[in-house]
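The other protein chains are all here in position, but one chain of the complex has been omitted.
So that you can tell them apart, the chains are marked A and B in the order they are listed, and the count of residues begins at 1 in each.
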Amino acid sequence: MKHNRSVITIIALIVVASMALGACAPSATPTTAPTTPPSTSAQPTTPSGAQPTTAPAQSTVAPVTAPTTAPAAGTPVKGGQLVWAELGGYYTLDPFVSPWHSTPQYAVFDTMLALKPDLTTYVGDLVEDNWEVTPDNLSVTFHVKPNVKFQDGTPVDAAALKWNLDHYADPTIAAPEGGWMNGVVKDVQAPDASTVKIDLVTPYAPLFFQLSALEMVSPTAYQKLGPDKFAQAPVGAGAWTVKEIVPDTSVLYTRNEDYNWAPTSIYKNPGPAYPDSFLIKYMSDQAVEYAALETGELTVLPNIPPQSLPQAQANKNITIVKGQENGGVYLGFNTQKAPFNNQQFRVALSYAINRDEIIQAGYSGEAVPMYSNLASSEMGYSQEMEDYGKSKSNDPEKAKQMLADLGYTAGSDGTMVGKDGKPLELTLEVPTAEEFKPVAETIQAQFADLGIKVTLDVKDVQTIKQMTLDGTYQMILFNYGLLDPSILTYLFDSKNIGASNRTRFNNPDLDKLLESADSALDWNTRKADVAKALQLLIDQRPNVPLYSRLVYAGYRNDQISGIITDPLGDILTMDAWMTKQ
Amino acid sequence: MLTYILRRLFISIFLVLALIAVVFFMLRTVVPGDPALVLAGENAPPEVIEQIRHNQGLDKPVIVQFLYFLRNLSHGDLGRSSMTRELVTQRLVEAMPITLTLTGLCFVYTMLLGILIGVITAYWHDTWLDNLIRVLTVTGASMPTFWFGLMLILIFAVGFGILPVQGGLSVRGMILPTICLGTGSAAYLARLVRAAMLEVLNSDYVRTARAKGVRELGVVLKHALRNALIPILTVAGFQIGGLLGGAVITESIFGLPGMGTLSINAIHNRDYSLIQGTVLFIVVIYLFVNLLVDISYAYVDPRIRYN
Partner (left out) sequence: MPTSTLESDITKIELKDRPVEKSPIQLAMSRFGHNRLAIAALILLAFLIVISVAAPLLAPYNPIKRNIADRLHAPSLQYILGTDALGRDSLSRIIYGGRVSLWVGLASVVLSLVLGVPLGLIAGYLGGLLDGAIMRVMDLILAFPGIIFAIWLVSMIGPGVNQVILANALFSLPEYSRVIRGSVLTIKDADYVSASRALGCNSFQVMWRHIFPNVLAPIIVISSLSISGAILAGASLSFLGLGAQPPTPEWGAMLADGRPYIRTAWWLALFPGIMLTLVVLASNIAGDGLRDALDPRASTKRA
């Protein structure tokens, strides 16, 4: 359950290089942006694997094998190197600092809890499955697994876990991953070597989800090296030990021979991993990544670009695994700025959007339209709300009608003109990722059909983030991803204005609903609150959810066997071994 | 000459300081985004962003930050990358071998191919061969790197399977990046060589040399090429400077973590110290290479003198 935090990844390597601008030498010619990967996985994709028989249903596009359900042929053998492409930029491996947690971190660090590939059940990873929750939901007691060691040989005990949790919660450390703990976690105690007790200020429903994302480091190593050096030589309790880090390029791991605590409710192989080494390559160009999978330089490509799917499908050595990202892309309005501070205006615009066209143009159809603020791949998704949202969409005539009610009428040349006689001209901020350009152009064209002129401002993603913090924009195209419905709190709670609440939506009713949802330990109660929140968001339209991308992971079936997957399209490799070495 | 060099070096120190000061203040005042925003990720609450900003020292007045920076710089300390916490100097040192290798290979490739084609096309100018090569070189020169690199990969790695897509610093791994990066420059250089040589070939002294019965090839190489060296040198200076500063696109396509990758990621991550480090490095390279070029002018062409 890695949250996937990043979003529009920074890799948009757009170009320019000083040289491109500078010397007009042809070698200096600029380039485009490699596409943002639909960063979607919600699963510690690392060294994992699950019993093929229990793997969740999902479509496999592969012509030959159905990877998840077919028992892997042969007996696992040790050896070989698993080569994996990581999409998106390189981030530090220090979990207290990194803004983005993905395979490179989950390879070296284990977490207290793990999420099963059914994406609903949490099981123990570094702790036993039998944790206890007090009836008031204000205290949880975990029992640490015996004989579990960090890679530096120090034990994973209650004191070590407490040190980690305290470090995440420390406001002066400002660990992005521990941001939720402020005001939620009262205290962490370690009464004995194998017991960790977390006391809460208030019942907190996303607790297990959050804990499944907190990577545990060796306190001894961290204190000895200090934050500056730990990132270069990280020590965790994961299946892989870091051997070499080449920032921006690759991380090489070797097998942690002591590792034998992978959750057996998920994996056949408790550890150690079968391949001798694990190489993660950071790649930023999707066409090149796919070429590397085709030549066999990569064993696993977590994300095949939609444009390369036809080739991949025709390649019998590549098995394709289909999934869906745990999030999506939305059109956000600055709800504090005219004319978007008018709810009627926002709703009117939302009727003009045709999601199917957008998905065709941007993804050749490889995305699922979203009519409510949670994708079908996220927990808390409600079919009822999806239908409700759909009933309030796809109606340009209604949009025109509502705009007319607001005093906007079509001028002589078809341009929409407001009551004050000024033409309706809006600006959409678009991050510099290749995939967003056709999306934005389609939205622009759909608004143009109504006579609304939209200027597309393509900008570097950090610039756009700054604009959302300052509130100096009208509309943005942005994406998000989180498996847990607490994403709604991040995106829309008024306390997060100036941070993750990019639409700057301030609605006390919604704040109350979200607070209630986040403290409801009973799933049905929580889901009902989430549904109400979704309905309110559809009525209020601080944003227009657009689509959730399909994920096609690919792996070389002539190199690796025993891979298992989950509905997000994550590749779990704990049970996998290299057949060609 | 020595005084000239010393004066150039002396002036350079001020230029370097001026440039990094400009970059320093631009980044912190007018360029949107900051490292805290990057490090906070997508969902961190406002107070975490503020705290990171404080931890990074970004909440101090910019002028105070600059004074700290200067103080550290005087100790040779460029600070640490906000993303990886590595010393900036170390990152630069890590990127150097890749950049130097690529630059060296590319330089040799560009020079050999560019001069060869230039000489051939100038010697047989206005023939079908010249015209054919002219079309080819122009096509090569107008092909953007992001396309050319991908085509090379599709042809040689995917199609023929004889070279790796991303082979790192190995011999086989460096072939495609060198071709990708060098071909455009070679085409460009070839055009310059051809033009410069045509002038020389038409000049009196070459015709005199020919008339005196000097062997054709000897004429071309000795007189003509020697006299075409100034533009070659100038362009070579650019190429080397540019290459040492990093070939962003080529490095990204072929997975080479050189200066280009370093600087572009630093900018995307708003990694201030790292940006500062790469800018410092690149400006020093340019000043130095262009100084070398200017000095070599005087050696290549005795008519050029500095005083």
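Operating definition for what follows: a contact is a pair of C-beta atoms (placed from the backbone, for glycine too) under 8 Å apart; a residue touches a chain by one contact, two chains touch by 3 or more.
Values in this document were obtained by computation on a predicted structure and should not be read as measured data.
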item	value
Residue in contact with the excluded chain [from A:G153, A:P310 or A:G414]	A:P310
Which of A:T264, A:Q444 or A:Q535 contacts the chain that the document leaves out	A:Q444
Hidden partner chain, touching residue among B:L37, B:V165 or B:L233	B:L233
Sole residue of B:A195, B:A209 or B:I295 that reaches the chain not shown, by the stated touch rule	B:A195
Touch list for chain B against the chain that is not drawn	7-8, 11-12, 15, 18-19, 22-23, 26-27, 30-32, 134-135, 138-139, 141-144, 146-147, 150, 154, 187-188, 191-192, 195-196, 198-199, 202-203, 227, 230-231, 233-235, 237-238, 241, 245, 263-264, 267, 275, 278-279, 282-283, 285-287, 290, 293-294, 297, 301, 303-304
Touch residues of chain A, complete complex, unshown partner	12, 14-26, 28-33, 35, 286-287, 305, 307-308, 310-311, 357, 360-362, 364, 432, 434, 437-438, 440-442, 444-445, 455-460, 463
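Heads up, the rule we're going with is that only the chains that are shown with their structure count from here on.
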item	value
Inter-chain centre distance, chain A versus chain B - centres from mean C-alpha coordinates, in Å	36
Chain B residues within the chain A interface of the complex	32-34, 37-49, 51-52, 55, 80, 83-86, 91, 94, 140-146, 149-150, 153-154, 157-158, 161, 164-166, 181-185, 187-188, 235, 238-239, 242, 245-249, 252-257, 260-265, 268-270, 282
Partner chain B, residues of chain A touching it in the complex	3, 5-7, 10-13, 15-20, 22-23, 25-32, 34, 89-92, 94, 97-100, 171-172, 174-177, 179, 182, 227-232, 246-250, 281-285, 287-288, 291-292, 294-295, 297, 460-463, 465-467, 469, 480, 482, 487, 490, 495-500
